[in-house]
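The complex appears here without one of its protein chains, the remainder shown in place.
We call the chains A, B and C, going by the order they appear; numbering starts again at 1 in every chain.
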């Protein structure tokens, strides 16, 4: 499997298996991962599930561009972005980003960079669904724009 | 199991299982993990294994103090440090640090903070063992002291 | 010329459709937006000057001055919220 992987689908992921896969290169000393999880308090206070919509085609292109940018900035051995779509219940994982490098500073920085850009550049939209069935589209956060801005 | 866990032993860990465990709180939206791996190029160029020595008693105390400091700085829902000891072959995981929070900025910062302090404050020592059986104690890196210094 | 338009998330709900094929003479993204606004109702509201939305031309983010050609795919959507 390619050392740099992008997946957008409804399937769950196995973070431990992916971390182990990205650790296999004997040059890798540090593997950092981020998992985003559906939580109860979002824009609403009693979120039971999220519905994740995306723009097929553009999603994959924008994620590939984000990964290419990370590789230009840090010496990465491997990276993975797996973003789920469709309906995800409270507590379920939404996104997995894993970065592997010889040293931890590069792995940490690249993982955080990928998340900041994924939150502001990749065409995904979240709809929150409350326990009573009411739903609303999540509003973009200015804190995310700020987090992405620090890399420029 | 307690939301804040410290383990020092020879056993392997299951990063995916620990990430899932720390995601269980409905307030958790972000889980960041770090895995350190035995790599071929350390102080030597053909490392086949590491021997990890530690100071039982002080190790656990210093890790508990590091976790307490992280909790004072960031709103964490859960955290885990699992540091292995004994002989670990090339490619094997050495340490797992997982942090969980409502938001990703706190989870990333706390995970990186724990690693920086673990590298400079916790009484572990690595001996590199080459394929031909030669061995040497790893020298402390000034880059690690620098990384820890930025939090002060 | 023929354009393929796509709408996502809140805009998809507001416009009651996720895509349409449009015969248009709009020379730019800005001209296309003016044409859509002229439909009134949700189109005028959601695409008003003060509202925050994004436009992608052939799957790349684009600004109002980007030129259009027949067969182009133009997507209009709110700021993204994935991750």
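Basically, a contact is a pair of C-beta atoms (placed from the backbone, for glycine too) under 8 Å apart; a residue touches a chain by one contact, two chains touch by 3 or more.
Note that this is a predicted model, so its numbers are computed, not measured.
**Student:** List the neighbours, among the chains on screen, of the chain that has been left out.
**Tutor:** It touches the following shown chains in the full complex: B.
**Student:** Where the complex has a chain not shown, which of B:21, B:39 or B:54 is the residue touching it?
**Tutor:** Of all options in B:21, B:39 or B:54, contact with the hidden chain holds for B:54.
**Student:** Even though one chain is hidden, which residues of chain B still touch it in the full complex?
**Tutor:** That gives, for chain B, the contact residues 36, 52-55, 57-58, 61, 83, 94-95, 115, 118-127, 137-141, 144.
The rule is short, and it goes like this: only the chains that are shown with their structure count from here on.
**Student:** Can you give the shortest number of steps from chain B to chain C, where adjacent chains in the path must touch?
**Tutor:** 2
**Student:** Rounded to the nearest whole Å, what is the centre-to-centre distance of chain B and chain C, using the mean of the C-alpha atoms as each centre?
**Tutor:** Taking the mean C-alpha position of each chain, the two centres sit 48 Å apart.
**Student:** So how far apart, in whole Å, are chain A and chain B when each is placed at the average of its C-alpha atoms?
**Tutor:** The answer is 23 Å.
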